[in-house]
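Let's look at chain A:
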Amino acid sequence: MPMIAVLVLLIAPLLAGGLSLIVHRSALLHAINLTSMSLLVTAEIMITRTVLRDGPFTELGQLVYLDALSAFILFIIGAVGLACSLYMRSYMDDQVARGVIAPRRLNLFFFLFHMFLLAMVLATVANSVGVQWVAIEATTLATTFLIAFWRRRESLEAGWKYLILCSVGISLALFGVVLTYYSSLHVLGNVSEALNVTQLLPVADQLNPHVLKLAFIFILVGYGTKVGLVPMHSWLPDAYTEAPAPVVAMLAGVLEIVAVYAILRMRMIVDHAVSPSFTGGLLALLGFASFVTAAFFLLIQHNYKRLFAYSSIEHMGIAMIGFGVGGPLGTFGGLFHLLNHAFAKSMAFFAAGNIHRRFHSVEISQVQGLAIAQPWTAMALMISGLALSALPPFASFVSEVQIVTALAAQGVPGQWLTSNGGMVTFALSDQFSSLSLTGLFLLCSVLAFSALLYRITGMVWGTPPEGIVRGEGWTLGHLPIVVLAAALVGFGFFLPQPLRQLLEHATQILLLH
Partner candidate 1 sequence: MSVSTDSLFMLFWLLLASYAAGILLPFCAPRKPHIQGMVGSACSCAASLIGIALGLSGLVAAEPLTAMLPAPIPLLAFAIRLDPLASFFVLTISLAGLAAAIYAMGYLKEFHGRVSVATLAALTNGFLLSMTLVVMADNGFFFLMTWELMSLASYFLVVTEHEKEDVRHAGFFYLVMTHVGTAFVVLTYLILFQSAGSFSFESFRHPEQALPEGMKTLVFLAALIGFGTKAGIVPLHGWLPYAHPAAPSHISALMSGVMIKTAIYGLIRVYFDFLGGQFPWWWGFVILVIGTLSAILGVMYALMEHDLKRLLAFHSVENIGIILIGIGAGMIFQTYELKEFAALGLLAGLYHTINHALFKSLLFLGAGSLLYATHTRNMEEYGGLLRRMPWTGLFFLIGAVSISALPPSNGFVSEWLLFQTLFLSVQLPALFLKLILPIAAALLALTGVLALACFAKAFGISFLALPRSAHARQAEEVPIPMRVGMGILALLCVGLGLAPMIVVPLLDRITGPLTGASISHKILALDGWALAPGTVQFSSISPPMLAAMLILSGLLGLFLAVLLGGRLMTRSHKTWGCGLTLTPRMEYTATGFVQPMKRVFSTIYQPTIKLETEFLEESRYFAKQRKFEFHIEPVFEKYLYDPVVNAFWGIADRLRILQAGSLHLYLTYIFVTLVILLLFAV
Partner candidate 2 sequence: MPPLIQTISLLTAQVIVLLTVSPFLVGLIRKVKARLQCRRGASLFQPYADLAKLFRKQPVISTASSWIFTTTPYILFASTLSAGLLVPTFASQTPLNFAGNIIALVYLLALGTFFLILAGLDTGSAFGGMGSSREAIVASLTEPAMILSIFAIALTAGSTNLSTIVHKTALLEGIVTDPSPHLMALAALFIVALAETGRVPVDNPATHLELTMIHEAMVLEYSGRYLALVEWAASLKLAVFLSLIANVFAPWGIATTLAPASLGIGLAVYVVKIAGLAVLIGVIECMFAKLRLFRVTDLLGVAFILALLGLLFFYILRS
């Protein structure tokens, strides 16, 4: 049974990609897209049930490894992916109708989209760290053209930067993988499974800590580039601004999270050999860097897509702080925050897409009176804005409070500066320093909140400028928005049992069982 599910996971996108190249009617393309997505989701649900029932398992002869964590990531991929596909229906047709993209290029678009999806699924289910690396690199290659899809100068520039920076980052990650292998050889011998998580985890405590430290740094910097952690984030705002809305929704909603997942997987191994405070410290460091930087950059945004891009950086930072601080609370909060961010952010970009279609501008100053011009979109924008500024009743409020509480209670795990060179040591886990970090956290969240809502309220309220059509009919593209909103509100008050179990098991896994 799980076997089939896994096969479906891998084959559905592959098949869909292949088909998208040959069929030529957009309706058909969408049909294929939706079918494969829904197949994916069903498979995902089956897998979740299996995982929750009888724990982690491997399939296809050690090639695939699935546990609660990967199931959780798959859940996000499935949910956001499905939402995107629903949204694309109206969006892409509109693009074609307005002649922004030639009809025949739809094939390419959908092909790349499915490849992108496939690569992400693979990266999530892969047992071997190496294969995971290959998959993640593949996501870069698949998306670089999607980002530059509107062959404008800016989009080309954005695509190029994305390609170069991410490839470089990923290569560094590869070196990390090599080092991991290097360390595992001595324990497992020169076997082809020596990179498999299933093989590594049991023996992880025998691996050489020093090599693993090096490996983790390379992996962190490498995949961190993909996540968009400061200071490896520079490609992100450009790419998010230039790419078509559904693509950005996927990038922001899913790709980042897959990359985070890759880092967490590596961390699980490293933590066995090295004290968790090492990895935790690094994660928290980059997390704070991202959070602070993004908070300030949010203040000066005049382009709503860039605004959301920076808010992505911010929230990845917050999640990283959660993981860095660790402990049941921090980790749970981090995972939960990933989910909430995925939903809120994809919603935000759907809204952005609609706005752009109506106002033909990404300048915030050009957009006003959304509540009158596009009530549904206005609602979506407002809700996502509130969720992204972590206000109740939205789930992100809960996760953020969990994270900040963990931070205040435990502080950042200390001594990540004790190096072989005998560097300065300071532990950031006593009451006052953890409080000061909490203060920093709160300050940044207030800044981000003000910046984000200043822009969003500016767009939503008021009266629309002359020559803007008023009113907005209901389309299929609005369905995902409503569903996501409902989910965000719902999760703010109670988590459905399976989801909660999934989260708790994933937390357990990350906490070294």
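The candidates came about this way: all candidates are chains of the complex that A comes from, given by their letters.
Worth pointing out:
Throughout what follows, a residue touches a chain if its C-beta (ideal position, glycine included) is under 8 Å from a C-beta of that chain, and two chains touch if they have at least 3 such contacts; residues count from 1.
Please read all numbers here as calculations on a predicted model, not as lab measurements.
Interface record for this complex: partner of chain A among candidates 1 or 2 is 1, by the touch criterion. On chain A, the positions that touch candidate 1 within their shared complex are 160-161, 164-165, 168-169, 172, 210, 213-214, 217-218, 220-221, 225, 231-232, 234-235, 237, 278, 281-282, 293, 296-297, 299-300, 328-329, 332, 336, 369, 371, 386, 391-393, 397-398, 401-402, 404-405, 408-409, 416-417, 419-421, 423, 431-432, 434-435, 438-439, 442-443, 445-447, 449-450, 453-454, 457-458, 460-463, 493-495, 500.
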